[in-house]
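Before we start, here is the structure in question, set down as structure tokens.
For this depiction, one protein chain was excluded, whereas all remaining protein chains were kept in their positions.
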Amino acid sequence: MRLTCPLCGDRDRREFHYYGSDAYLDRPAEGAAPAAWDDYLHNRDNPAGLTKDLWYHEQGCAQWLVVTRNTVTHEVSAVELVAGRAGA
Amino acid sequence: MRYSGLKVLTEGLFGNKGWKPAWRDPAPKAEYDAIVIGGGGHGLSTAYYLAKNHKLTNVAVLEKGYLGGGNVGRNTTIVRANYFLPGNQEFYSHSLKLWEGLEAELNYNVMHSQRGLINLFHSDGQRDAFARRGNAMVTLGDDAVLLDREGVRELLPWLDFEQTRFPIYGGLLHPRGGTARHDAVAWGYARAGDRRGVDLIQNCEVTGIDIEGGRVVGVQTTRGAIRAKKVGIVVAGRSSQVAAMAGMRLPIESHVLQAFVTEGLKPVIDHVISFGMGHFYISQSDKGGLVFGGDLDFYASYAARGNLPMVEHVMEAGMTLMPMIGRARVLRSWGGIMDMSPDGSPIIDKTHVEGLYLDCGWNYGGFKAVPASGWCMAHLMATDQPHDVARRFRLDRFRTGHLLDEEGTGSQHNLH
Partner (left out) sequence: MRIEGKGLIDRAHPVRFSFDGTSYGGYRGDTLASALLANGVRLMGRSFKYHRPRGPLTAGSEEPNALVEIHGKTNQTPNVRATVQEIFDGLEARSQNRLGSLKYDLLEVNDLLAPFFSAGFYYKTFMWPRAFWESVYEPMIRRAAGLGRLSGKHDEGAYEKAWAWCDLLVIGAGPAGLMAALTAARAGAQVILADETPILGGRLASDGGMIGGEPALVWAAAVEAELRSLPNVRIMTRTTITGAYDNGTYGALERVGLHRPAKANLPRECFWRIVARRAVLAAGAMERPVAFPDNDRPGIMLTSAVRTYLNRYGVVPGQRITIFDGSETGRALARELMAAGVQVAGIIDPRPDASSLEDCPVHLGAEVVGSRGRLGLSGITVRKGAETFEVETDCLAISGGWNPTLHLTCHMNGRPRWAEDLMAFVPMEGAVPGLVAAGAAAGRFSTHGALAGGQAAAQGALADLGFKVPDIALPEAEDAPCQPRALWAVAAEGRAWVDFANDVTTKDVRLAAQENYRSVEHMKRYTTQGMAPDQGKNSNVAALAVLADATGRSIPETGITTFRPPYVPVSIAAMGAGGRGAGFAPQRLMTSDQASRDRMAPMIEAGLWYRPSYFPKPGETTWKEACDREVMMVRNAVGVADVSTLGKIDIQGRDAARFLDLVYTNTFSTLPVGRVRYGLMLREDGMVLDDGTSARLGENHFLMTTTTAAAGLVMRHLDFVHQAFCADWDLRFISVTESWAQFAVAGPKARALLNSMLDAPLGDVPFMGLASVPVGGVEARLFRISFSGEEGYEIAVPTRYGEALFRDLLARAETMGGGPYGMEALNVLRIEKGFVTHAEIHGRVTAFDIGMAKIVSAKKDCIGKAASQRPGLSGPERQQLVGLRSFAPLTAGAHLFRPGAVIGQAADEGYSTSTCWSPTLNCWLALAFLTDGRARLGEQVRLVDHLRGKDVVCDVCDPVFLDPDGGRMRA
């Protein structure tokens, strides 16, 4: 399995650390209701198909990446920098 | 038809012509008292105990593929009760007791083999953590023995005690831990459930859950609509998809876990052994293959197949710990899809829909839970009350903070 890091190029999966869904990027605002935190930390769409998840190029540029990926075929269709996404 | 050694002999003498089907292939009825979605180990045992313990016989199991085709047929067959957190402890302890009578219960030899499980540890800190675990087990009335290095050497003299990267300090022995023949567990429950009147309906995929006024009334399937008063979702590996049919978003992320088996070998490993400093555990099947595995591939997946980094890690761990297996050859590797929950423990609970129940989140510990999961899920479906040993497996515990985090790795799903 390989990912194309926007900074480092095509690299083997073992250079990356996986975190989870990109839902982790939508941190509730301070003072949000407990239900919002529960949802943020625990509940997941968990699609069998296209998903966006977070990978860290730990043995490369130390950038966190949003990877658009199919969970059934493992096909990767896009890789973007977390820090580079709109609004970040 | 009752199975026995005598029956095998008499059938053998007459050309094995008299063996009857292990289960029927009934057409789905229009309505059932209870439907269990999912014909894996947990679904089949749920149906069996609904019939046996709660005298519900108008029950169907709906399976989209073949019986036992999910994780019950693709795991590393380990059966143990070595948990230390209240909630998990009594549940798995109950499960192990059910395992210990399963052959007689089902009249099917599931080859439950209590050969002993040894968790190796490699530092003083790990030893103390395992001592905490073992003391919890003994406190509950189960068995555990803390072995020092020489105690381990006596049982497993072929481990690498000299050169391994992380020296072996000792191990926690769980004598009643062991293995079972995984397919046989599914088939045994299927056959026993069928004999009690449960309809096992294969190639029947649920496509929708019918809810009226907050109450479940039936399911839509590829073989037509079926009404039901109660519906249990027991589909680890696809829990998020099926629960979504009832409008639920679960605290589950699906991950792939790989496992491996070697070519057949004469007996060489007599226990189940796990490594404390890398992802590796191993046992030897009765057929002779070394059955072993490691950890998740760590990325969300429904592919039931993995990649080389974890394969190689597992093999390297095997080589540092027990280099005598170097010349055994891996025959097959496969992957199963795990319902990973945010604390590594399962969910057996009611849902917001009346009559709809959920059994999911088994992480990669589901196989050993098959008997107790069915026992407790059947209890919940029949009585609307959680069974005492499963009372902490609540769906809302992540919101309330009443967590069952054995690994201590927190809410990140794939770290358990």
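Letters A and B mark the chains as written, and numbering starts fresh at 1 in each.
Just so we're on the same page, contacts are C-beta pairs under 8 Å (C-beta built on N, C-alpha and C of every residue); 3 or more make two chains touch, one makes a residue touch a chain.
Given the structure is predicted, the values throughout are model-derived calculations rather than measurements.
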Among B:75, B:254, B:373 or B:411, which one touches the chain that has been omitted from the display? B:411
May I ask which residue of B:54, B:115, B:196 or B:350 touches the chain that does not appear here? B:115
Tell me where the left-out chain touches chain B, residue by residue. 3-5, 7-9, 11-13, 15-16, 19-25, 65-69, 73, 86, 89-90, 103-104, 107-115, 122-123, 125, 127-136, 138-141, 144-146, 158, 160, 163-167, 181, 183-184, 187-188, 202, 262-268, 277-278, 284, 286-288, 303-305, 307-308, 311-312, 314-320, 323-334, 342, 397, 399-403, 405, 407-411
Please output the residues of chain A touching the missing chain, sorted low to high. 1-2, 12-13, 17, 19, 24-25, 27-28, 30, 32, 34, 37, 41, 54, 56, 58, 62-64, 73-76, 81-84, 88
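Definition applied: only the chains that are shown with their structure count from here on.
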Whole-Å gap between the CA centroids of chain A and chain B: 29
In the complex, chain A residues that touch chain B: 1, 12-14, 17-21, 34-35, 38-39, 41-48, 51, 53, 55, 69, 71-74
Can you check the complex and tell me which residues of chain B touch chain A? 238, 240-241, 249-254, 298-303, 307-309, 342, 398-399, 411-414
